[in-house]
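As you look at this complex, bear in mind that one protein chain is not there, while each of the others sits in place.
Chain naming follows the written order as A, B and C, and within any one chain the residues start at number 1.
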Amino acid sequence: MSILQSVKNLVRSKSIHVAYVDVGSCNGCDIEVLACLSPRYDIEQYGIYVHNNPREADILLVIGAYTPGWEEKLHTLWEKIPDPKVAIAVGNCPISGCLFNRPHTLVDPPVSKHIPIAAEVPGCPPRPTEILAAVLSVAPLVFKDYEVAKR
Amino acid sequence: MKRTVDVSVPIGPIHPCFKEPARVKCETKGEFVISAEVELGYMKKGIERIMRGRPWQEVMFLAERVCGICSVIHNMVFIEALEQMSTIAVPERAALLRVIVNELDRMQSHILANFSYCYTIEHETLAMYLLDVREHVMDELERITGARVTCAYIVPGGVRFDLRSEDVLHLRANLAVIEEEVTRYMHMFEGGPLIALRSREIGVLSRGAALEAHAVGPTARASGMPETDRRIHHPTYKKLGFSPVSRTEGDNYARIMVRFQEVLESISIIRKCLDTLPEGPIRGGGIPGAGEIAYSGEAPRGELSYFIKTDAAGRVVDISIQTPSIMNIEACCHYMLKGVSSLADVPSTFVSADPCIACTER
Amino acid sequence: MAFPIIPYIQEVTRLEWLRKFFFVKTAPLLTPPYFRGFPELTGKTCTHALFCMMACPAPGAIDVIRTPGGWQPRIHMGHCIRCGLCVEACPNGVLTSGRILESMFYDNTRLSFSFRIDVNTDLCMGCGNCAVACPVNKLIDAQMSHGGRASTDELLLKVSEGKCHVLHVEKCTGCKTCENHCPNEAIRVSRLLEAVHGQEEEV
Partner (left out) sequence: MKIEDVVCPFCGCLCDDLVVEVEGTRVVSVENGCTLASEKFMGDHRLKSPIRRAGKRWEETSYNEAIRETAEILCDADRPLLYGWSGTHGEAQSIGIHLAELLGALVDNTSTVCHGPSIMAIQEVGHPGCTLGQVKNRADVIVYWGTNPIDAHPRHMSRYTTFADGFFLKEAFRDRKVIVVDVRKTESANIADEFVKIQPGGDYAVLSALRAIVMGKRGIIPLSVSGVSREQLFRVAALLLSAKFGAIFFGLGLTMSPGKYKNIRNAIELTEELNRHTKYTISPMRGHWNVYGSNEVFTWISGYPYAVDFARGIAFYNPGETTSVDVLRRKECDACLVVASDPGAHFPKACAEHLAQIPTIQIDPHTNATTHLSRIQIPVAVTGIDAEGTAYRMDGVPIRTRMLFKGNYPSDTEILERLYALVKEAKGL
C-alpha cells in the first residue's frame, strides 16, 4: 500500500456526500435524519454533507419499507449514484418492514432484496446519534483503496 | 381557448427540498406557473388494510406510524375515539398530561415546518437556528415519554408515564428558553427584508379559495379562518381556555407566521397545564369494546378524523383515516401554485403548506 | 427596513452569540438515561410467562427461548420498535428499558391482561401448526412439539374433529405464536390489555 493511497483514504473518508431516499416510511426516520443536520448533532462537522442529490452522493440512506411505487425506480436511482457507493438502511422498515410487514400489506421489505445494503441501523426510529455512528463507521470504507479495487 | 404552455416542469420525487417523495408537475409559461399538479403514490403502504382485524393495541402503534412527524396526535385521536366509544373515563391529570405532550409535538412539528421553509428559501442560518431550538422541544418530549418520535404515550384510560416534579422544573426552564429563542427567530423572520421578498404575496390563498379547497390547519388560519382549529371543541382545551391564532394575508409569509404564533400559544397552553396539574392517578383502566365512532382532533397540519368500528374483543373491524394534508395539498396545487411568478418559488410554496406525504398516502 | 443589515449586526453582536461562537464546545452526544432503548435483561429469572410476546405490537420482535441457563427473552433488532410494552408487561421485571421499570414503581402503574382466542372453523384446515408451535403446549406435553401427537386433554390447543380446538383458554399467555404461524389466518388471539393504576398487589 503506497503512502499516497493511505493519504487518499484518510482524506476521502473526511469528505462524504449523503443522499437520502424515502421509499415508504412514516416520516419518523426522515426527521431523525434531518435532526442529524441540526447544530446539536451537526453531521457536517465530520465532513459529511447531506445533499439530497443522488448523482453526487457516496452514501445513500434508505428509509422506508419499499412500497410498490418504488418498483424499478429505486434501482434506477441506485444506478445513478457514481461508484464507489454504499447504501445504509435507516430504521426498522428497510430491514424487516417493521409494523407494516403483515398479511395484506402493500410493502415489499427488506430493501436488501432490491439494492445491496452495507449497514443497518435498527430502531423505530433510530436516534440521530445512532444514524451518525452508522454513517461514520461506513464512511472510511466507501473510498478505501478505491484505485486498487478498481484495478 | 388555446393555452400556451412553454414547458412542463416536473419537480421531484427526489428533490433537495422535499423531505418526502412527491412529484409536482408545473406547466409554465416562461417562469410563470399556469397550473400545477401533484403526483403521489410513492408512499402507499396500505396501513388501513393492515389495521383491519387487528386488536386495538396493535392498531394504536400502526396509527402512530401513519405519520412520524405528528405521531402523538394520531395516537391521541385514535385512543380518544376508543374512549368515547366505550365511555372510558380519563383521570384529570392524565388528560392534562396528554395536552402537554400533544402541544410539545405540535411545537416540534411547526418548528420543523418552518425550518423546511427557511431551508427551501435558502435562509440556512435561520433554518439551523430553528432546528437547534427544535432539539430542545424534542428533549422535553423525550424526557416525558422516553422516545423522541413515536412516543406511544397515550393508552386508553390514561397515559403511560407520569410527569415527575423534577421534570416539571426542567420543562419550565426549557420552555422559557424555547419561548425566548422562538420569539427572537419570529422577529428575525418578520423583519428580514430578503425573507419578505421571497415570502410576502407569494402563493396567496384567499379566504374564499381556502373555503373552496377545504383547507385546514395553519394553512386555513393564515387565510383568516380561526374557526378551523378543532382544539376549541376539545373538552380539556376548552377548560384551559385559549384563542386560536389567525392572520388574513394568506401568503407564504402568513402561514409561517401563524406557525410561529401557534408555537408561542402552545407554550402558554403547556404553562397553564403545569399550573393546574392536579395530583392523582394517571391511569383509569378500561377496555375498549364494540362500537362505531367518528372522531376528530387538531393535528399540527389541521383536522384529523378517524372513523372506527370495533368488535367486542377490541379488534378493529373497519377503520378509515382522514388526514389534513390531502386538503392542504389540494389547496396548494390548485390555488397557491397557480400564479406563482417564478419557478423557484414552487418548492417553497409547496413546503409552506407543510404537506405530509406519509399522512396523505398512508 | 431602511437598513436591512442592522438586525443581522444586532444578532451577531449579541453577547450570548459571541460567547457561543468563541467558547461553546460540541455537546457530548450522550444517550439520556430516560431514553427507551432496546430492552435489556436485568438478570432476574424469566418464568416463561410470555407476557412480553403478548404485549409486543411488532411482528417477530421478541421471543422467549430455552437457554442452558433457563428461559430467556430474545429481542430481535430490526423488528423491535422500542415501545417498551414488554418491559411493562413482564410480571418479573426481566427486561428493562430507559426509565420504564423505575416509573412503574414510582407511578404505581401496571398492565392487566385477558385473552380470547377465536378459531374460524371455516378457514381452519386442522394442520396443527398452531398446536405444535404453541409454547404452552410444549411445556405441558413435550410430545406435542415433536409432530402434534396429543396424549392429554390438558393442552391449550388441540386438533380434533379436523379443526383446531381451544381446550383451556385460561392457560393462554397471549404470545400470538399460533396467530403468526397460521397459514389460513383462521386463529386470532385478541389481547385485552388494560392500563391500570395498581392498588392491588401483583399476583
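The working rule: a residue touches a chain if its C-beta (ideal position, glycine included) is under 8 Å from a C-beta of that chain, and two chains touch if they have at least 3 such contacts.
Just so it is clear, the structure is predicted and the values come from calculations on it, not from any experiment.
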| item | value |
| --- | --- |
| Chains in view that touch the one left out, judged over the entire complex | A, C |
| Touch criterion as defined above, residue of C:A58, C:C83, C:M104 or C:A133 at the omitted chain | C:A133 |
| Chain not shown: contacting residue from C:C52, C:C83, C:M104 or C:C124 | C:C124 |
| Absent-chain contact - pick from C:T45, C:N92 or C:N184 | C:N184 |
| Residues belonging to chain A that touch the chain removed from view | 103, 113-114 |
| Positions on chain C where the hidden chain makes contact | 63, 65-66, 124-129, 131-133, 138, 145-150, 158-163, 181-185 |
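Simple rule for what comes next: only the chains that are shown with their structure count from here on.
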| item | value |
| --- | --- |
| Chain centre separation in whole Å, for chain B relative to chain A (CA means) | 27 |
| Residue list for chain C, restricted to those that touch at least two other chains | 35, 57-58, 81-82 |
| Overlap residues in chain A, where contacts from two or more other chains coincide | 40, 98-99, 102-103, 124, 127 |
| For the chain C and chain B complex, residues of the former touching the latter | 1, 4, 7, 11, 32, 34-36, 55, 57-58, 81-85, 88, 98-100, 103, 106-107, 109, 112, 114, 116, 118, 188, 190-197 |
| Chain C partner contacts - residues on chain B that touch it in the complex | 53, 55, 57-58, 60-62, 91, 139, 142-143, 146-148, 150, 152, 155-158, 160-162, 164, 187-188, 191-194, 281-287, 313-315 |
| Chain A to chain B touching residues, read off their complex | 19, 21-32, 34-35, 37-40, 51-54, 64-65, 67-70, 73, 77, 98-100, 102-107, 124-125, 127 |
